[in-house]
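So the structure is just underneath, and the comments pick up after that.
For this depiction, one protein chain was excluded, whereas all remaining protein chains were kept in their positions.
Chain naming follows the written order as A and B, and within any one chain the residues start at number 1.
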Amino acid sequence: MATAERYVGGGVLRKEDPKLLTGEATFVESITPPGTLYVSLVRSPYASASLRSVDVAAAREAPGVVAAFSGGDLADEWASGLPMAWPVTEDMNHPDHWPLAQDYVSFAGDGVAVVVATSRAAAKDAAELVEVEYEERPSLTAIESALADGAPLVHEALGTNECYTWALANGDVDATFEGADVVTRQRYVHPRLVPNAMEPRAVVVQPVASAGDFTMWSTTQVPHVARVTLALTLGIPESQLRVIAPDVGGGFGSKLNVYAEEALCLALARRLGRPIKWVAERSEDYVATIHGRDLIQEIELAATTEGTILGYRVRLLANMGAYLQLVTPGVPLLGAFVYCGSYGGQAYSIECTGVFTNTTPTDAYRGAGRPEATYAIERAIDRLGREVGLDPIEIRRRNFLPAGENVPSPGGLVYDSTNYDGALQRALDILDHDAVRAEQASRRELGDARQIGVGFSSYMEMCGLAPSQVLASLNYGAGGWEAATVRLLPTGKVEVVTGSSPHGQGHVTSWSQITAAALGVPIEDVTVLHGDTAIAPLGMDTYGSRSLSVGGVALHLACGRVIDKAKRIAAHMLEVAPDDLEFEGGVFSVKGVPDRTKLIQETAFAAWTAHSLPDGDEPGLEASYVYDPPNFTFPFGTHICVVEVDTETGAVDIVRYIAVDDCGQVINPQIVDGQVHGGIAQGIAAALFEEALYDETGTLQTSSMINYLVPSAAELPSFELDRTVTPSTTNPMGVKGIGEAGTIAAAPAVINAVVDALWHLGVRDVGMPASPERVWRAIQEAKPGGSG
Amino acid sequence: MIPTAFDYEVATSLDHALALLGGGGEEARLIAGGHSLLPLMKLRLARPTALVDIGRLDELRHVREKGDLIAIGALTRHHDLERSELLGEACPALARAASQIGDPQVRYRGTIGGSIAHGDPASDLPAVLLALDAEFVTRSEEGERTIPAADFFLRPFVSALEPHEILTEIRVPRLREASGSTYLKFSRRAQDWAIVGVAAVVDCADGVIEKAAIGLTNMGPTPVRATKTEAALVGIDTADESAISAAAGHATAESDPPFDTYATAEYRTALAEVLVHRAVRAALG
Partner (left out) sequence: MRDIGVIVNGVRHEARVEPRTLLVYFLREHLGLTGTNIGCDTSSCGTCTVLMDGESVKACTVLAVQADDRELTTIEGLPVTGWHPMQQAFHEHHGLQCGFCTPGMILAAVSYVKENPDASEDDIRLALEGNLCRCTGYHNIVKAVAAAAAVMKAGAARSSATA
């Protein structure tokens, strides 16, 4: 089998695994330079309060304590506030955001003081001695209360709780709705979610005081973004800050951020000249790490009586939380172009208002904007189907955009490649739809306490973030490119340097596969370096299902450049013209003279000795590519969920979950399936289990894994997966992205199934999470004489 | 995640434990498996100044027959209850409830005595022990006493145990041959506390319920004995679903369920009625 086929699309086990399976991995908490001091933060228990005084004197006297500071004590450390990279409108309101609060706190968990001590226990003990005098102020946590007349202001200096209003329109929306036979109008609420990467956040900073250099190890998805932005916040020359993301225990967007604790540890290391370490306890992570979703949607579909959708009108209210973190304002925009999903139409409008509340800031959580959009359209199209008398399959088929390439969509994007009915049909083949419907009919007839429902989600998403020019048009503060370097060492081994920083996605394996396939070298000979700004100075990091379709493509193109140079060297060695050579499986051979060959490894050695190189070629065999994609990529698929609902208790049991995804060309099927599994689990978790709840004082009630319900294996089913392959036209590899697809697709499939199970009982909607109580209430309210 | 500092002593005998507890000051606490106390200490919600570790007192670790009773040492772990052949045969509801506590790691460490002494109304074993008419044997420096389960649980996290008293043994009557029993737990996740739990012990003869005992978990400030339901069940034909359902309906009147992030009181009430019916049905076999 040719090398390329052996490595791409084949079953290659992960190279990352051995150290993770044996306890040899290096997570940030395991890094403790000699002389490390530990940091403990004092956090506000109040959602909104003025800081009358912060007294750290007693803490400073406690055993083991080296220093203690209030926000005011550290005010001089900051050249600017914490970074926010996405001012979505010119007039967006953006409150000051300091690593420690200075005059007032605006959510429960806002840091007010730090204690630095020689042990973790001493720091924690002393933090209890910090005396803070708060003057509590009225607070609010819910989106709608933020815009009410007379609402307390989260930031008085802004004079409003509105952060921004952003709008987009294509086509004549009003006329389309006025002329439509049918208008379906739905309102959906997305609960606030806590990402809960299994590794809590942690930071270690080691200064070289004499040189003014700093090395920071952080549990981050974005070491490169952190380096640029923290250099600005601290006023440290970027060249003197090295950021390392070692093994990182999951992210899901929660580590796609630059946090107060990173800035604090840098400032403390600068001030004290000692290594500084902070490790979040989980309950601290619950309030101090970004949350996700928390959005209210109104979606309207204008359609013909035959069920053909003509137009989309969407209004969003999005909870920003108390401050704007790295991309907080932009998260709804990441979904704003795809509320039409996989479907056609002539008119499209969306308006989004972001509001401040006294809550932990929200930001990107797996899917970021697209799970919300997909939920709205996949729920609403089911409802439209009910109204015009079409089942979920037929209403989708009637509205799918045609299969093809470069397909324009109502939202204004051009989808790279589409075959929506292909994925739906494959999923139906697995389901045996008739049998499930027969079982459903039989249980309805018997009045069984346990009713069956089937839910569909024929999702599409946009990923591969992102063309830099498109980001510019959205006012985003950075580019969307990615960098790769391929270096052949003198012995013929290969080093790959990627700017994409993984935290569980298997980049090392997939990048090795791409490289081994392109260069024709054994996969064992490829080493992938990442996550360290000193080793990989150029990078835009990992989020938005971008790694393969931007970073992987950069690598593929860099390999091409290396091969070009190696070919010149091989030709020089063989004394032929480069055009006379073929390259296959790592071997350059003279066309028509197959025994005259040079291995690519031989060209690497020749490039290193540099004893005789082609004119104009420098020594060394290395090439880089910085790839800026011309378009997003648009994965798609159909997920089908079959649920059994206990109508007496409201308990929902997922009986079957089928997922057919199309992410274009597949490099490693096992890794792709794993991403889908994990994505679906988080989608199901949102649909059935997870919800961050605040009480009326602004205290997070679901503040631990005891009552914020991350599901375990016992709550989830096995999944039935298949895929179709429709290559992307965006990039030469034909790849799309799969990191978020499962999460984007799953929640509407589950809730559509729950509603389907209960439709005959009069239930028309069930909110997320569809907890037993929420389902039970929906059933009670639908009963004749019920309150609904 | 780091408890406040405390003194620590290991008890080598029950008498030694009593002496250490007596000399440990007001904030001295017993620790066995530690699965009720340590989670609170890690969050600094409990701040004992001294711990007396009774975890090595093997004299308190047993499941054995004692006449018509089954005697369970207070240090018997949930895992041991779950796997005990004697309990499986003589007291299946207790073994079944133990198997649904927490997760395997918790069940390897947590003990029946700790679970009872902690007095959490959401904990599974107390409702079962209530329905089984269990007795709790305690020791203090004044001697031994026996407390019926019905008199033991006073308020949330408060029991009839005196500060310097140690729960040593739990005694439950062997299930009669005519009896069936079960424990049904309803929770959001397998590892969670019960939203509602129902223990049912039902005797029947000739297709008629002769006697019923129903214990409810997390339906009040303490585990609840649903006596009106029990009374209503007596004399019912075991095939009469609507009569069982009507009897289950009494459970709502004799409970005072809490409201938390898992469920409202109203839902717990409705759920208890469904689960009592299902538990009785399951106990009838």
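Here is the rule we go by: contacts are C-beta pairs under 8 Å (C-beta built on N, C-alpha and C of every residue); 3 or more make two chains touch, one makes a residue touch a chain.
Just so it is clear, the model here is predicted, and its values are computed rather than measured.
Only one of the listed residues, A:M198, A:A211 or A:A435, touches the absent chain: A:M198. From the set B:G34, B:G88, B:P221 or B:P258, the residue in touch with the chain omitted from the display is B:G34, counting the whole complex.
Along chain A, the points of touch with the absent chain fall at residues 13-14, 16-27, 29-30, 32, 120-121, 196-200, 247-250, 252, 281-283, 503-506, 670-671, 673-674, 677-682, 704-706, 710, 712-714, 716, 718-719, 742.
Within chain B, the residues in touch with the undisplayed chain are 1-8, 10, 31, 34-35, 38-39, 41-43, 51, 53, 55, 79, 102-106, 108-109, 189-191.
We take it that only the chains that are shown with their structure count from here on.
Chain A and chain B have Cα centroids lying 44 Å from one another.
Across the complex, chain A is touched by residues 1-2, 4-5, 43, 186, 188-192, 195, 260-264, 267, 270-271, 274-275 of chain B.
Contact residues on chain A toward chain B in their complex (touch as defined above): 120-121, 124-125, 281-283, 648-651, 689, 693, 701-702, 706-707, 709, 711-712, 714-715, 771-773, 776-777.
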